[in-house]
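Remarks on the structure that follows.
All protein chains but one are shown at their positions in the complex.
This part shows subunit A:
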Amino acid sequence: MTNSHNHNHNKNNLVTFLRHNQPITPQPSPDLEQQIIDSLEPRHNRKRYRTVTWSIPSAIATGFLFTTVSFGVRTPRIAIEPKDLENFLVNNWQDTLNARNNNVMSDSEAYWLLPTVSESKQALSVSAQ
């Protein structure tokens, strides 16, 4: 108890001595304050900076997505099944038969497989001669 009391007493004496006799801090140079203020870097608006920062990757991601989707739609698909190939031929080779008259081949499969009315009449008349 006595030791503890003495210890605290000594500690308090030392701390009091230190505080009372701590060296006086030298005064700053008169222009230090202004010098510091002048040295401050201009602060960027963080919100604006963040918006710009985020808009760039967003734009890139959107463009990439758009390109991927459109490219995927336009990519020719390969017909694996014979039925798919047949459908593809039916739907796409009509123009090669009669490039002059596009209206003839417009509707259905049955329509383009049959000869047109005008052509058949011509054919009949030739055979009659």
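By definition in this document, a residue touches a chain if its C-beta (ideal position, glycine included) is under 8 Å from a C-beta of that chain, and two chains touch if they have at least 3 such contacts; residues count from 1.
Convention: contacts and distances are computed from a predicted model.
Participant: Name the absent chain as its UniProt record does, using one of the following: "Sigma-70 family RNA polymerase sigma factor", "HesA/MoeB/ThiF family protein", "Phosphoribosylformylglycinamidine synthase subunit PurQ" or "Sugar ABC transporter ATP-binding protein".
Facilitator: Choosing among "Sigma-70 family RNA polymerase sigma factor", "HesA/MoeB/ThiF family protein", "Phosphoribosylformylglycinamidine synthase subunit PurQ" or "Sugar ABC transporter ATP-binding protein", the correct UniProt name is "Sigma-70 family RNA polymerase sigma factor".
Participant: Which subunit A residues touch the hidden chain?
Facilitator: Listed in rising order, the touching residues are 10-11, 13-15, 17-26, 28-29, 32-33, 35-37, 39-43, 46.
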